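Note that this complex is displayed minus one protein chain, with the remaining chains in position.
This part shows subunit A:
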Amino acid sequence: MSHDATAGDRPHTDTAGTQQTGMRDVPFRGGGFVHRPLGPVAPIVFLVILAIWELGSRSGFISPIALPAPSAAFAALVDLFQTGMLWKHLGASLYRLLLGWSLGSLLGIAVGLAVGLFSLARAGLLPLVSALFPVPKIALLPLFIIWFGIGEGSKVATILFGTFFPTVIATYAGVDNVDRNLIRMGQSFGLSWLSIVRKIIVPGAMPAILSGFRISASIAIVLLVAAEMIGAEFGVGAYILMAGALFALDQLIAGVALLSLLGLCIAWAIGKLEKRLLAWRM
């Protein structure tokens, strides 16, 4: 499949003699490059991997010191559930996550709208946002502990700051991308400034804000675990840290599975929200 210059010089009657002259189908060259929805593939792949892993562990090919069997991890999860510790850990984590993420998102949307709408806010805040966005917020945790205490405050603040910046950026980029013609249309019909913001700019920026949510939610989970590992009695992060310290690998895997499940639930919820708010796009 080279595109040599010499190839074009000769007329295209390759392999003379096999030239067909009768009636025949036009050769089909389309298709491909399109994704078909294949419903059950994902769970099947997941189950196959689990089965191979379990088999490997049972046969002794995978040493339980290196990696516990899925059944062992599952047993740890069941144990966690039966002792009632599951809700204690998960509850503490969810509380921090929801509080930090929703506060960070609300503030982020407010500041993002201001940056998108007012030149003064853009000139004043955007450099600040750009400077602080790349700072790993977990590096600031000691500072937050001094400011907000070793308890819930510092953990919530870490998540809040972590979600705030990507939300600001997603929101103001969304505002910038709203079709100027629609804004001009609003003005030409004499809509008030507030109406234009509420009915044209905010809905127009909504797709960008929602995809910002996806990013900020995963950042929030990462920060949650990191903050809980540094100083917490309860929480999924604390549970994983404890398991690691005791080399209880089955519990460690169970904790990681919990996190993964949490991430999936959040992604599912955001997907639902998108379906609802962005139904006009489908």
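FYI, a residue touches a chain if its C-beta (ideal position, glycine included) is under 8 Å from a C-beta of that chain, and two chains touch if they have at least 3 such contacts; residues count from 1.
The working rule: contacts and distances are computed from a predicted model.
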Chain not displayed: protein name in its UniProt record ("Ferric reductase-like transmembrane domain-containing protein", "Phenylacetic acid degradation protein", "Electron transfer flavoprotein subunit beta" or "Aliphatic sulfonates import ATP-binding protein SsuB"): "Aliphatic sulfonates import ATP-binding protein SsuB"
Which of A:Leu125, A:Leu191 or A:Met242 contacts the chain that the document leaves out: A:Leu191
Those residues of subunit A which, in the complete complex, touch the missing chain: 181-182, 184-192, 195, 199-200, 203, 280-281
